[in-house]
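Sharing a structure, written as C-alpha cells. Questions coming.
In this view, the complex is presented without one of its protein chains, the others remaining in place.
Let's look at chain A:
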Amino acid sequence: MITIRKAMASDLMAMQHCNLSNLAENYQLSLYLYFYSGWPDVSFVAENAQGQVVGYVLSYVKKEEGKDSVGYICSLSVIRSYRRLGIAQRLMGQAHAAMVEGYDVELSTLNVRVSNSAAFNLYKNTLAYE
C-alpha cells in the first residue's frame, strides 16, 4: 500500500537515498533542507506500508518582482520496483495543485534527460509538458 503525502524533514534523507539509487543528478542533503525549509508545502513523498520512501517530488517556487510565480520541479523519482502504480503522476499532481492553489503558478518547468525515456514519456504524454 502506497501513501502519498507532504514531505517532512524526516523524509529528506530517504529522498536523497532514493535519488542516489535512481538518478544521475545528485545533491547534498543541505539542498534538500534548503528547498524544504524555503517551500515546505510543494514537495511530496510516496511511502510504502513499511514506511519506506519509494518515490518523491522535490519542488520550489520562484517569484521575481512584478512577475508571475514559476514552479520548478527540481527532482522526481520513483524506485524501479514500484513502477506502474502511477506514483510519479500522483506526486506531480499533488505538487502542481499545491503550486497553483498556493502560489498562483501558471507555469512550471523541469529538466529531464532525453535518455531517461520513462520520465520523458511521463512528462510529455501524461502531464503535457512541452
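Rule of thumb we're sticking to: a residue touches a chain if its C-beta (ideal position, glycine included) is under 8 Å from a C-beta of that chain, and two chains touch if they have at least 3 such contacts; residues count from 1.
Operating definition for what follows: contacts and distances are computed from a predicted model.
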When you check the chain that is not on display against UniProt, which of "Mitochondrial import inner membrane translocase subunit", "Vacuolar protein sorting-associated protein", "Intraflagellar transport protein 25 homolog" or "N-terminal acetyltransferase A, auxiliary subunit" does it turn out to be? "N-terminal acetyltransferase A, auxiliary subunit"
For a quick check of understanding: of A:75, A:94 or A:108, which residue touches the chain that isn't displayed? A:94
Looking at A:56, A:72, A:103 or A:123, which makes contact with the chain not pictured? A:103
Which parts of chain A face the unshown chain closely enough to count as touching? 1-6, 8-10, 12-13, 16-17, 20-30, 33, 36-41, 48-50, 61, 63, 65, 79-86, 90, 94, 97-98, 101-103, 115-116
